[in-house]
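Accompanying notes for the structure given below.
Omission of a single protein chain aside, the complex is shown with its protein chains in their original locations.
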Amino acid sequence: MDLMPTASEEAFRSAARAWLAVNVPDQPRPTEVSAAAAYDVAWQRKLFDHGWAGVSWPKEHGGLGLSLTEQVVWFEESTRARAPQPGANFIGLSHAGPTLIALASEEQKAHHLPRILRADSIWCQGFSEPNAGSDLAGLRTRAVVDGNELVVTGQKVWTSFAVHAQYQELLVRTSSEGDKHRGISWVIGDMRLPGIEIRPIVTMDQMAHFCEVFYNDVRIPIENVVGGLNNGWAVALANLGFERATALTAAQIELAQQVEDLIMLARETTDASGRALIEDDDIRRCLAQCRADVMALRAMTYGIVSRLARVPIPGPEGSMVRLYFTQLVQRVQRLAMDVIADGALDLDFKGTEGRDWVRNFLLSFKDTISGGTKDIQRNIIAGRILGLPRS
Amino acid sequence: MDLMPTASEEAFRSAARAWLAVNVPDQPRPTEVSAAAAYDVAWQRKLFDHGWAGVSWPKEHGGLGLSLTEQVVWFEESTRARAPQPGANFIGLSHAGPTLIALASEEQKAHHLPRILRADSIWCQGFSEPNAGSDLAGLRTRAVVDGNELVVTGQKVWTSFAVHAQYQELLVRTSSEGDKHRGISWVIGDMRLPGIEIRPIVTMDQMAHFCEVFYNDVRIPIENVVGGLNNGWAVALANLGFERATALTAAQIELAQQVEDLIMLARETTDASGRALIEDDDIRRCLAQCRADVMALRAMTYGIVSRLARVPIPGPEGSMVRLYFTQLVQRVQRLAMDVIADGALDLDFKGTEGRDWVRNFLLSFKDTISGGTKDIQRNIIAGRILGLPRS
Amino acid sequence: MDLLPNDDEMALTDVVRRYLSDRAPVTAAPPAPPTPEMWKEWGELGWFGLAAPLEFGGGGQGIAQETLVFRELGRVLLGGPLVATVVAAQVALAAGDQQLAVSIIAGERQVAFAHSGPSGITLIDGACASHCLEIGDHAAVLRSVDVAELVERPCADLSVTLHVGSPGPTVCEVALDHYDARSHALVLVSAALVGMAEATLEQSSSYAKVREQYGKPIGAYQAVSHRCADMATRADLAAMQTSLAGLSLDARTPDAAMQAVTAYLAALDAGVANAADNIQNHGGIGFTIEHPAYRYATRASVLSRLVVTKRAALDLLLPPV
Partner (left out) sequence: MDLLPNDDEMALTDVVRRYLSDRAPVTAAPPAPPTPEMWKEWGELGWFGLAAPLEFGGGGQGIAQETLVFRELGRVLLGGPLVATVVAAQVALAAGDQQLAVSIIAGERQVAFAHSGPSGITLIDGACASHCLEIGDHAAVLRSVDVAELVERPCADLSVTLHVGSPGPTVCEVALDHYDARSHALVLVSAALVGMAEATLEQSSSYAKVREQYGKPIGAYQAVSHRCADMATRADLAAMQTSLAGLSLDARTPDAAMQAVTAYLAALDAGVANAADNIQNHGGIGFTIEHPAYRYATRASVLSRLVVTKRAALDLLLPPV
């Protein structure tokens, strides 16, 4: 056990803090999805141009070659400075990128990794299907080998930034024989290919965060398969492991900041009788509990980083972080509705630092569903960590 | 829908209130189990002698022949007057009695029902076994027919007042062929028969509320079978229905009173800084929530009574009452530990009206287990009320 | 004591339910606010004065019967300022303005709830309202309002409108001691929330029987089925308490106001938690605007701020010392 940062971690933190202090954009991220994507791309490109992109990515692919600890330091400092989150670049930076680093050919890495870091190409995910949600391995989007091409037919859903993405990490069924977990392949899909149709889906916060994607005889070069034909389940699991481990770190740190913003708001807001909300013991303790919870969440994430420093393969522990984090988000956002009081009716209500409290609250309903429902996370914890029998 | 009591209900309430006002014993129920049982018997006999026993029982068996509504009125008034609860007579009055009324022979009724009402005989339950808890139908205590006797061998557990009881409602396996639900019989067992051994089990409140009962070739007359040989599962289900419907009403009303006692205690108790606990918005709202919850529980129970007035067979709705009630008890008892503060460490701490707050708290751990765990109640609600498929 | 509907009351429920399933079934897209014509029709159906005396066009029944109607209205998330309009008619009657009461009961006017704040009033669902109703700690105040002069804001529930600005002059004011507008409003809100809790339970329960994952209906998994069992328990608790509260108000029992607040707390919990659980049970589709599930969550959020908040309700039940 050790709290002390190394000299190089300290130096990295100071340098990051100094750079962020003068480079974080003044204007907040737009609410509308396309404008938000453009904003995310601009920020990521600025990071790349100034040498801050891909903190823990290998140097040979344009990253800084530092440790996961420094990656977390980056998230902490950039959230502290209220810098933009990865946003549209999330899948590229936290899903597809790490998977390519681990399993792709040198050619694929050379082509894609710098483009992800420079935000030249946005990536999206093509995993879930209407009938393959929790049961992801039940996916039916078919890819038939035709010469040196895969011909893809089917439908994906819950794809973020599909409209803006150049590439997709696409799971397709390349064999229907035997166990359903075999016969899946992980493919780099170009989103501009003929035969792809995209339909945005609006969520309850009235924004189009997701899309459905339809594939009609879409022809993808067979060399775009990563990790081997019919081996996509293992590739995808590694990928999910990355997500459940540290990819949510930035969002977690941001949540801590939101709690502090709420405490501020509770000091500034008065109730009908003119008393500041923070003077209400009940509201104050709810806020204190959230403050404790986001602090402990940070420790849990450090725990994951500590494990990864010993065994560099994400284990099922990430499911505990995700289970706790997503429920905590919902608790914080619900409390926010109490703190902003009558503002909770106003979809466009803005709080401290221009936060979209109401839309954040509405969007939080998805958190215990997307990326594996809370039920699925509990199944994973019970089965893979505790070794309980399957139901 | 109708709130207005009938004239006879009103008259019953006034008469009950007047009688209780002068007849409730001054001394509180003893904590120790044997002394408590004696206290319960004395009270029940007094009720019988003064014509208050068996409010909703048929007149021909010594009851008052009134409706379930009057039974609830009785519970309300007697709790309001802080009269003793049924206690040791609970199984007789709320389980075995109603089952006998519904299914026993005239001879059995004539013998047992007045004795239950007069507290001449305490009854206990012999359902659960070490390996048949939630899966009650998996019970293995065997009864072999030998002439006109059943020879019983096996073991029961979680039997309250086994030491004090004269009779037991006993479930035994009389056939091991076919479905496990068939081949069970419901038998009137005399607890003083040779071959019965009783071992008290101490629970975490340090009291012996339960016993294990061992049967070594215990010979029971075959005419003691109620509802027909191998038909005991149906008899037991009806019995459980009674329990889950209104048998807990008295305990529910008492819980409401405990909440009021806690509110009183929170007004009287000060924290380290000398402030009354009730002035803490957080504690006050927790108490208010409990007050609302016990009020709503009362409505839920009235709902059951209303249903029973239409269809006089307890349905699965009682499982909703039980699920809600047992979790609410735990919530109230936990809150009590916060209100009594440092008193929570003292096993013998007495609060308002001599309540054993700490022992009640400790005993409340059993509530979501005994009488069907909360998981089982949810299974029943999901399966029998909502029609969801079995897991 | 009977908390379940009798034959007449069941017939009342049936009529409303059949009308709604025909004319205003719940949709995934937020419907437009009700037109004056629709409102008039609802007035003719008797929805705005069921508990008002017959002589003023009312139904001569009780608040208990109103709760049965409002359960149905809640079930399909019917739009418009229904609760405020019903209560406003009684406020007008209590204040002696019979003409206003009669026109409200007839469906000729909409009255919306308003909350005063530093920047004037916020009118909830008052797109077509001629008056607004504000229930304070001690009195209910009815004011005229000109919506055209107010500024519109987008509401978290897109089928509800929000307007901010200044109200017109006070039309009448009635002390809660005289007519307990708050309790009446709370019980009708509770009824709507009960209907919503029941509707979301039915949606989850139906979906759990047909949606399959891993080769089984999801209702066969306790993660789902036990969530549904909790939804059923909350809905039943809230329904029974709401009926009891309605009956208590009608009978003017000493504890009627407490019963109303308790109904609201139970129904709010059921409405909010069941809406969230229903979204969870539906998975991805549940949080999109392509399924009605989300509308129960946003509507519950609006209803939680229509009369009093949960904390304020708890404070009514056990006031600060």
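Every chain is named by a letter (A, B and C) in the order it is written, and numbering of its residues begins at 1.
By our rule, contacts are C-beta pairs under 8 Å (C-beta built on N, C-alpha and C of every residue); 3 or more make two chains touch, one makes a residue touch a chain.
Only a predicted model underlies this, so the values are computations on that prediction, with no experimental measurement involved.
Enquirer: Can you list the shown chains that the hidden chain touches?
Expert: A, B, C
Enquirer: Looking beyond the chains shown, say which of A:D2, A:D26, A:E106 or A:D179 touches the absent one.
Expert: For the chain that is not drawn, the touching residue is A:D2.
Enquirer: Pick out which of A:A16, A:V33, A:I188 or A:M320 touches the chain that's been left out of the picture.
Expert: Only one listed residue reaches the unshown chain, and that is A:M320.
Enquirer: For the chain left off this view, which of C:A223, C:A257 or C:A273 is in contact with it?
Expert: C:A223
Enquirer: Which residue from A:E197, A:E279 or A:E353 sits in contact with the chain not drawn here?
Expert: A:E279
Enquirer: Identify the residues of chain A touching the omitted chain, counting contacts across the whole complex.
Expert: Listed in rising order, the touching residues are 1-5, 69, 72, 263, 267, 276, 278-279, 281, 284-285, 287-289, 291-293, 295-300, 302-303, 305-307, 309-310, 317, 320, 323-324, 375, 377-379, 381-383, 385-391.
Enquirer: For chain B, which residues reach the chain that was dropped from this view?
Expert: Output for chain B: 128, 131, 133-135, 138, 157-158, 201-204, 206, 210, 280, 282-283, 330, 337-338, 341-342, 344-348, 358, 361-362, 365-366, 368-370, 373-375, 378, 391.
Enquirer: For chain C, which positions touch the chain that isn't shown here?
Expert: Touching the missing chain: residues 221-223, 226.
As a working rule, only the chains that are shown with their structure count from here on.
Enquirer: Give me the fewest steps it takes to get from chain B to chain C if each step has to go to a chain it touches.
Expert: Step count on the best path from chain B to chain C: 1.
Enquirer: Given the contact rule stated at the top, which pair of chains has the most C-beta pairs in contact?
Expert: After counting contacts between each pair of chains, the winner is B-C.
Enquirer: Taking the mean of the C-alpha atoms as each chain's centre, how many Å separate chain A from chain C?
Expert: Distance between chain centres: 38 Å.
Enquirer: Return the residues of chain A touching two or more other chains; collapse runs of consecutive numbers into ranges.
Expert: As it turns out, chain A has residues touching two or more other chains at 280, 282-283, 391.
Enquirer: Spell out, as numbers or ranges, the residues of chain C touching 2 or more other chains.
Expert: If we look for residues of chain C contacting two or more partner chains, we find 221-222, 224, 311.
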